[in-house]
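One structure, as structure tokens, below. Some questions next.
Note that this complex is displayed minus one protein chain, with the remaining chains in position.
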Amino acid sequence: MNYDVVIGLEVHAQLSTLTKAWCQCEISVSAFENTKVCEVCSAQPGTLPVYNKKAIEYAIKLGLATNSRINKVSVFDRKNYFYPDLPKGYQITQFQTPVAENGHLDIFDDEGNIKKVGIQRIQMEEDTGKSSHLGEKSLINLNRSGTPLLEIVSEPHMSTAKEASSYLKKLHSILVYLGICHGNMQDGNFRCDVNVSIKPKGSEKYGTRTEVKNVNSFRHVEMCIEHEVQRHQQILDSGNKVLQQTLLFDVETKATKVLRTKSDADDYRYFPEPDLLPLIISDSEIQKVQDNLPELPDAKIKRFILDYGIPAYDANVLTAEKELANYFEAALKNYEGEAKKMSNWIMVELLRYLNEAGTSIERSPVSPNSLAGLLNAINSGKISGKQAKDVFLKMYDSGHSADVIIKEMGLEQISDEKMITEIAQKIINANSVNVEKYKAGNERIFGFFVGQVMKETNGQANPSLTSEIIKRLLG
Amino acid sequence: MKELSTENVKHVANLARLEIKQEEEQSFVQHMNKVLSYVELLMEVKTEGVTPFFSPAKEHLEMYSDEQMTHPDVTRESLGAEAILSNAPSKHQNQFSVEAVIEEN
Partner (left out) sequence: MNIYDSHSALKKKKISSLELITEALKKAHQNKNNSFISLTSDLALNQARTADEEISARGPRSWLHGIPYSLKDLFITKGIRTTAGSKILFNYVPPYDGFISKKISNAGGVLMGKVSCDEFGMGSTNENTPFGPVHHPLNPEFVAGGSSGGSAASVAEGSAAFSMGTDTGGSIRLPANFCGLVGFKPTYGRVSRYGQIAYGSSLDQAGPITHSVLDAACVMEFITEKDLLDVTNVANKKMSVVHELEKIKSGYLKDKTIGFSQEFIDACDPEVRNSLNDALKIFENEGAKLKNISLPHLKYSVAAYYLIATSEASTNLARYDGIHFGFRDKMSSKNLEDTYIRSRTLGFGEEVRKRIILGTFSLSAGYQDQYFAQACKVRRKIYEDFTTAFFQCDAIFSPVCASVAFKQGESKQDPIKMYMNDLYTIPVNLAGLPGLAIPFGHHKGLPTGFQLIGKSFQDEELLKIGHAFESVVKG
């Protein structure tokens, strides 16, 4: 049977505030265990939460950046459940009225068309502490307890693994563009829960969904969706029913495993948090945040296409990360040629080396200015495109500028017309037989003369200039 | 409403991670049913269209300024692991220690 796939995503983004959601403890991933903890985030009796002003601003930022409606009044609720890394015995979250609702992001579907993915809600909440295991014991570190989170719940608008990861990448880049989330997936700054269901093609009724918790890379999200879709199909095709389950994605086996089967036991007993007042956001506050929003990926893509004349594909790649876009624009500053050439070099050469080294654009050993220098050297004919690749590699390894490397390698092209003319004349004079052949119509012999000039100049003669001169001399 | 059974009450107790000791079973179930039948009284109040009243503070928002509801994003000294763990029933290497989390299967 043919099925429609329905995918919804819930993202937990840790905010990059300096302090926690309800207290002023520092947020630190590297601190020693339980050193960034106070009475509030360890839930000592008698303690109360106080809003983090910055976290509210960040929530408004994301709301605006995702075209969401900001709720002027939103409220906080307690979600009650017992877990050792949750010292209060409840999580403060937004259940009834979240800070923002009804947004959307534009992504490309698998055919390359723009597709709107709805965002149901953005809610403010708090992270838990961390448990680790030591034999039969669990050890609890509360340093992370109370870190502000935004939970971003998408509509179930995605229908392929690719779409899901495009949506995630887009959301991730927006969070980082806004400067409200470090976006480091290894550190758990950006975590994703995946909801998958399938239904017979064209059917109105949704199938039973499964939820895969805490998938922590874009690639794993794609893999886990593909796996789940296949699993659901097999179950349905064999006449069985999909169980509503919470799953984990096992990176080793590339398969999902059951964490728990949903039941009545999931009774979170949400109720309004009496220790906090409703969050009231004024129009002027929203306006203030709006006025200070940075340029977002979509706007940047448009501008890159329009201002720099690069293809949409390039603009997309270059804006995926804010730092990459900044690099591109910085490189263009001291560069005189076509932007497309710059974008090629960044995408094809620079990103390849950076990826291989597993490092980021911020740590690129080749500065934007150096790359511009290299491309200028090509455009002015100082070096050939082929040589440039070797030069680039050396620049990457040493961190030196193009000029320095070109000099070091003795690669500077000879564009001195008089000098090339002299060498070429000498070669023509010494090879009268080949001159005759050429004149008799053997055009292929032309290459011989160019080659000889190159040989004489250790390959440094400007190739196009050399051809021109030889053509002239041979008449 | 119909009376809660012992099973019902035990289920609720378990949500709150409480166990009803055998010798208390009867008195707990009785107590619950007594109180629940008493609070049935509330059903006679017509509350259609009435907004729930959750907290007096939420009825007097004019008394509160924005500033006082928030803390600035400026870090303050934490208490330190020793103080935080000083009341822990069990600890290990500066962490709270508890019997391992058991995942349901």
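Assorted remarks:
When the chains are written out, they are named A and B in that same order, and each has its own residue count from 1.
We take it that contacts are C-beta pairs under 8 Å (C-beta built on N, C-alpha and C of every residue); 3 or more make two chains touch, one makes a residue touch a chain.
Computed from a predicted model, the values in this text were never measured in an experiment.
Residue in contact with the omitted chain (choice from B:E3, B:E25 or B:E99): B:E99.
Considering the complete assembly, chain B touches the hidden chain via residues 1, 4, 9, 12-19, 21, 24, 28, 31-32, 34-36, 38-39, 41-43, 45, 47, 50-57, 59-60, 63-65, 68-69, 71, 79, 83-84, 86-90, 96, 98-102. In the full complex, chain A contacts the hidden chain through residues 38-39, 42-51, 78, 80, 82, 84, 87-90, 138, 140, 264, 267, 269-271, 274-277.
Keep this in mind: only the chains that are shown with their structure count from here on.
Computed centre separation for the pair chain A/chain B is 41 angstrom, with centres defined by C-alpha atoms. Residues of chain A that touch chain B in their complex: 17-19, 23-26, 32-39, 42, 50-56, 82-84, 131-142, 258-261, 265, 267, 269, 272, 274, 276-278, 280.
Only residues 15, 17, 54-55, 57-58, 61, 64, 66, 69-76, 78-81, 84-85, 92-101, 103-105 of chain B touch chain A when the two sit together in their complex.
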